[in-house]
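A single protein chain has been omitted; all remaining protein chains appear in their positions.
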Amino acid sequence: MAKKRIIQAINEALVEEMTRDERVILFGEDVEISLFGDTRGLSQRFGPSRIRNTPISETLITGMALGAAAAGHRVVAHMMFANFTYTGFDSIANQAAKLRYMTGGQARLPVTYVAAYGGGRSIAAHHSDTPYPLLMNLGGIRVAVPATPEDAKGLMKSCIRSDSPSFFLEAGGRGGEMGEVPDGDYVTPWGKAAVRCTGGDVTVVAIGSMVKLAMAAAEVLRNEHSIHVEVIDPRTLVPLDEDCILSSVEKTGRLVLVDESRDSCSAASHIAAIVADKAFGSLRAPIRRVTVPDVAMPYAPNLERLVMPSVERIVATIQQLKDSRP
Amino acid sequence: MAKKRIIQAINEALVEEMTRDERVILFGEDVEISLFGDTRGLSQRFGPSRIRNTPISETLITGMALGAAAAGHRVVAHMMFANFTYTGFDSIANQAAKLRYMTGGQARLPVTYVAAYGGGRSIAAHHSDTPYPLLMNLGGIRVAVPATPEDAKGLMKSCIRSDSPSFFLEAGGRGGEMGEVPDGDYVTPWGKAAVRCTGGDVTVVAIGSMVKLAMAAAEVLRNEHSIHVEVIDPRTLVPLDEDCILSSVEKTGRLVLVDESRDSCSAASHIAAIVADKAFGSLRAPIRRVTVPDVAMPYAPNLERLVMPSVERIVATIQQLKDSRP
Amino acid sequence: MKENPGDNRPSPAERLAIYERMLLIRRVEERLGADFKAGKLIAGVHLYSGQEAVGVGVCQHLRDADWIASNHRGHGHFLAKGGDVRAMMAEIHAKVTGVCKGMGGTMHVADLSKGILGANGIVGGGISLICGAAYSQSLQGDGGVSVAFFGDGASTQGVMSEALNLSALWKLPMIFICENNLFSEFSRSDTVVAGRIVDRAGAYGVPGVQVDGNDLDAVWAAASQAVQRARNGEGPSFIEAFTYRMSGHVEAETGFLQGAKYRSEEEVQSWVERDPIQRQRAQLLSTQQATLDQLTDIEARVLAQVEDAVQFAIDSPPPPPEQALQFMFA
Partner (left out) sequence: MKENPGDNRPSPAERLAIYERMLLIRRVEERLGADFKAGKLIAGVHLYSGQEAVGVGVCQHLRDADWIASNHRGHGHFLAKGGDVRAMMAEIHAKVTGVCKGMGGTMHVADLSKGILGANGIVGGGISLICGAAYSQSLQGDGGVSVAFFGDGASTQGVMSEALNLSALWKLPMIFICENNLFSEFSRSDTVVAGRIVDRAGAYGVPGVQVDGNDLDAVWAAASQAVQRARNGEGPSFIEAFTYRMSGHVEAETGFLQGAKYRSEEEVQSWVERDPIQRQRAQLLSTQQATLDQLTDIEARVLAQVEDAVQFAIDSPPPPPEQALQFMFA
């Protein structure tokens, strides 16, 4: 165990996987110099045939990743910001998500798309989208959203070792967050949520970097209001660990979702729908969502703070929920 | 009033709007000859400067529509099949949905994207997607999903007259369905659901061509099981008529969603989430979704029938729900 | 398959095999067209009739380990690259014995074990895939080649230009085959395509040629050069092959066009006269590379094969229900 930053954990995962399996290759725009630090040093270490800068051609990149994977490589395609995946969305939505199904299971497509998502840094609407609701709806793409350095490393490894296309989403600008990372090789399993803290009053499912906010809110609620919150970090959204969420709600009877995607058809919406279907009998209060309203991300920091989920909003939502009578 | 086909109603709306306002133009691939019939005859009537075939360049088309709108035209961009919007998704997700917000309200963008969606005809995964969950999550795009010829005409007019980008989604291959269309000029309002039949036992929200199935199911349930279903057709998903849905659920205490999009982060999920939040106290049973499972659309008709919502699935879901005790 | 790609013409033996392959494609497509009209098919089909010299002329130079990506008009490419006719027919009939187990159908016939990445419902969709396959091959360094088949209409999808740029820079063993059949659906090419398509290649330094796509020998020779170049690590090539759809855009169009005309009978007729199969047949006979009897045998064999494939498809069961939820993830 050692304390590491998220971005460093991702970098380690890449180094280890590229060392472990020489079929792993990585390409994308300016990955050699590395804007986020996640691919730093790889070029020097593995050389130009395995780490390669591409032209600015997202439409091509997303499809190339699939073709190279079908032909035998394990591909990491770095998309930089999640918004740029829209530029290359055709191959994601029409090919990556469907090719295996359409070919009756023939295609093995070990592709990991990497992208930074989310707001909070005043880089405005073209660099702040949270794309996982769209990806979840596509059906054929695995989606990993790590909240900790440990899972960042373990999920990157799971993505690279997966024979299905996956998205590895790193919270933009929050790669500096520190946490313990186990020594040696390990993977974080698909579809296994982590219970970040246990509590009997309210279940909070928080996604990616929202876990940190949810934990802070849980502490405030415990210390100041004696409300005991169970924080669940799903870690992967496709597949989603429904069982973990459902059994927590069966215990607490209350659910709050914290998700930094826009509200309509968000991951929060979907988890709420699952619980309203499968754990209805246990629910003792409305299911609340703490999400970003249906707006593009504003540039002005004061507005951005307003639309992003915050510890205060989570605390207020939970307090109000705890008070509500069934 | 006269009985007309959906596709004919759309065609009439286009003719009338183009006659009414000469700034209305329409372009897309093979719109002159018209594959679906919706743009048939327009080329002869309005000439090549207002109806124009484009090259196969969706990336360009989606953006051009916005630029032409900003410069003063009211644009209808025909995307043919919804899957092809993914090819042009950049300008939809990054520009159409955000441009007005990012410019502080400067941009007026009267653009109507038209696309055929949905399965049921064995044309497989590249021609059968239902894109509204993605569009809803983008936040800045109005989404119209007509279920009847009357609304097809009225919503097309609302789209064309809207100063915000909108999607007009026609159910692929179901343009032949007949219904009464009022004479004269009218628009179907944004965000006003239609209650297609009233009933006190269960609320069913059905989207687009699912309304027909829901109505058939309602009839079976009424006649054979004395279950009285209230069928709500939201007509537009952005904006969504929450009030109509909530007050129906307050009456019935039960909700079933029928939606032909894939289940994860579907419109069904989102409506379920809203109700589980805002009408929780009225709910007497779990909220059930009748959707397409998270698969690409299979080609084989027997499999496609299995994954598409059907009258039988709706009936069974509602029956089982009615039996469930709170 | 061709052993020595340096040759400028197929050997007599190869020529017969080529003829048979072209004829197989034609007869399959004709059968599908007839079956569609008779209401025996599940969905519309985009037929390759008239373009056989392109698919076959190119694929004769390829091995199983080489990759092709195709488009919505993909039956011909599938068969040209060695795809199994029974498996394809069963796929089109949505049977579990189909090459994609009935999950993809006519617009998605694929056999990855034979290097067929698949037909594609997205115009231009195969180009990026094949560019990636070519990149993989270039890293593997074993002389593999990747070929993208696409139409004149697809040439205006930006991805073609993106792939020209990247494949030129990275010297990928990629071959662009643009089958210019003069139409993009119901639009005449010159109304939607500016200038000459082949010139796009030149703008990126990719060698490009225009050939008569109904002349097997011309396609063969151009493909031979391109494949050799690719195998030698010299980079991508572009071939624009002029040809014509003898059928409509899709068998179904008479239904939805409601009598609208987009090409003249005379034009169709003028291309029937340039039928690539008839040309091969005439050449085989006039150069005495084949006798009439041989050709009659081939015809009979091909028809039997088509009949067998159709029967196989009809006799096969549909996919089992549980298959609807399989194959999304590996």
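Order of writing sets the labels: A, B and C. Residues in every chain begin at 1.
One rule holds in what follows: a residue touches a chain if its C-beta (ideal position, glycine included) is under 8 Å from a C-beta of that chain, and two chains touch if they have at least 3 such contacts.
Remember, predicted model here, so these are calculated numbers, not experimental data.
Peer 1: Just name the one of B:26, B:42, B:66 or B:303 that touches the chain not displayed here.
Peer 2: B:66
Peer 1: Among C:157, C:210 or C:247, which one touches the chain that has been omitted from the display?
Peer 2: Checking the options C:157, C:210 or C:247, the one contacting the hidden chain is C:157.
Peer 1: Which is it among C:205, C:233 or C:320 that touches the chain not included here?
Peer 2: Considering all chains, including the one not shown, the answer is C:205.
Peer 1: Since one chain has been left out of the picture, which residues of subunit B touch it in the full complex?
Peer 2: Touching the chain left out of view, subunit B contributes residues 25, 49-50, 52, 54-55, 57, 59-73, 75, 90-91, 94-95, 99-109, 139-140, 142, 162-164.
Peer 1: Just checking the interface: what residues of subunit C touch the absent partner chain?
Peer 2: That gives, for subunit C, the contact residues 156-162, 164-166, 168-169, 191-196, 199-200, 202-205.
Peer 1: On subunit A, where is the contact patch with the chain that was removed from view?
Peer 2: 29-30, 32-33, 35-37, 40, 53-60, 83-84, 87, 121-127, 293-296, 298-303, 306-307
Please note the rule applied: only the chains that are shown with their structure count from here on.
Peer 1: Of all the other chains, whose mean CA position lies farthest from subunit A?
Peer 2: Relative to subunit A, the chain whose C-alpha centre sits farthest away is C.
Peer 1: What whole-Å value do you get for the distance between subunit A and subunit C if each is reduced to the mean of its CA atoms?
Peer 2: Roughly 40 Å separates the two chain centres.
Peer 1: When the C-alpha atoms of subunit A and subunit B are each averaged to a single point, how far apart are the two points in Å?
Peer 2: Taking the average C-alpha coordinate of subunit A and of subunit B, the gap between them is 29 Å.
Peer 1: If you look at subunit A, which of its residues touch at least two other chains?
Peer 2: Correct list: 59, 90, 94, 101-102, 139-140.
Peer 1: Among the residues of subunit C, which are close enough to touch at least two other chains?
Peer 2: 100, 102-104, 108, 121-122, 125, 158, 328 - these are the residues of subunit C that touch more than one other chain.
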